[in-house]
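All protein chains of the complex are present and in place, except for one that has been dropped.
Right after this comes chain A.
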Amino acid sequence: MNRGVAITGMGMISAIGNNVAENFASLLSGRSGISKITQIKTVHESEIMVGEIPLTDDALENTLGYAHDTYSRTPLLGIIAAKEALAQAGIKDVSDYKTGLISGTTVGGMDKAEEYFYDYYQTDAHWNHINGLHAGDSTQKIADAIGLTESFVTTISTACSSAANAIMLGARMIKSGELDRVIVGGSDCLSKFTINGFKTLMILSDTYNTPFDENRKGLNLGEAAAFLVLESDKVVKNENKEVLAYVKGYGNSNDAYHQTASSEHGDGAVLAMEKALKVAGIEPKDIDYINAHGTATPNNDLSEGRAIIRVFGDNIPEFSSTKPFTGHTLAVAAGVEAIYSVLAIQNNIIYPNLNFKTPMSEFKLLPQTTLKNKEINTVLSNSFGFGGNCSTLIFTKEA
């Protein structure tokens, strides 16, 4: 009844590594990817810190064998991550089973749209990007790159919970038998658009982000792409696949409180966590580790912290936010953290919540601040976004 959906491949690129192995090595060594911004020229460069992938668009295009200025950075990152995920899952022909692709993004091709906004009127040099602003265009480019045709391909944009919802939809598609295999995750690049947008909301920190700390000053924006391969039990059995972990539970709700802020007591977050636990058929006590949304904004960490207390009571498992490593990678955050959750299960390890010093005055929550070895069977991962979107995923070692 509540059987999980198998994860058989993972791929990612973030500020702390160009693939899953590099990301994991950085998590183990405590190496943060937060730095000054180098790839985008912005007047805010001295006031913000970001989780940037330290590669130019040209370098990404070289890696993929594309010509200069072929695509927006969003599909470039996405293609790199999706290809790694398929390789790990041992998939050579993406069409040998009924396969789908579901990607989350917030900016799509905004990086090129803002760069050439007026240029389009002067010269035709960059007209190849005109139709690239579509969020769906970045997903189709990923589909093209992995050879996925005549298939279910779609894009979700629920702000910072997008990839969580992509994983959720993918798991539901496998469970209902609509697909045998689905590649799920997301891709988002940094842009002036998001930097300035978050700047107007006054939730960007000018230094390293400090989730769940009394003196937290806001978030560091990041960029990343992360994809996971989900496969049906039939495919796993037929192909004798190694299963990395399972998507066991998922919950989605709306906070219905404010367009950009979370409710004071985290109503939406509580509902999302409760739904996910119900779908998984488990109790809060069964969770071994919480990978928190933990953006380090005053509002999120208070709301999420209260929601965790409401769901877990006095028995709160170790929790941490990995945003001090990667920054807040917006649509992809839940994809990045899904992979970190699976790595936690595979390696029985909990990552430190870097930069934490002072407990928050509103409650006694203390995040895990050091790398810790512990038998991890079940991880709960939260992601919340603008528009009141709240999503929770639960990953397990056993189906």
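The rule we apply is simple: a residue touches a chain if its C-beta (ideal position, glycine included) is under 8 Å from a C-beta of that chain, and two chains touch if they have at least 3 such contacts; residues count from 1.
One rule holds in what follows: contacts and distances are computed from a predicted model.
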Unshown chain, UniProt name, "Hydroxyacylglutathione hydrolase", "ABC transporter permease", "Beta-ketoacyl synthase N-terminal-like domain-containing protein" or "Binding-protein-dependent transport systems inner membrane component"?
-> "Beta-ketoacyl synthase N-terminal-like domain-containing protein"
Identify the residue among A:3, A:36 or A:258 that touches the chain left out of the display.
-> A:258
Which of A:124, A:283 or A:375 touches the chain that is not shown?
-> A:124
Given the contact definition stated above, which residue among A:51, A:327 or A:385 touches the chain not shown here?
-> A:385
Where the complex has a chain not shown, which of A:178, A:362 or A:398 is the residue touching it?
-> A:178
Where chain A meets the chain that is not shown, the residues are 42-44, 101, 105-106, 108, 110, 113-114, 117-118, 120-121, 124, 127, 130-131, 133-137, 139-140, 143, 148-159, 165, 169, 172-173, 176, 178, 192-193, 196-201, 252-260, 267-268, 271, 385-389
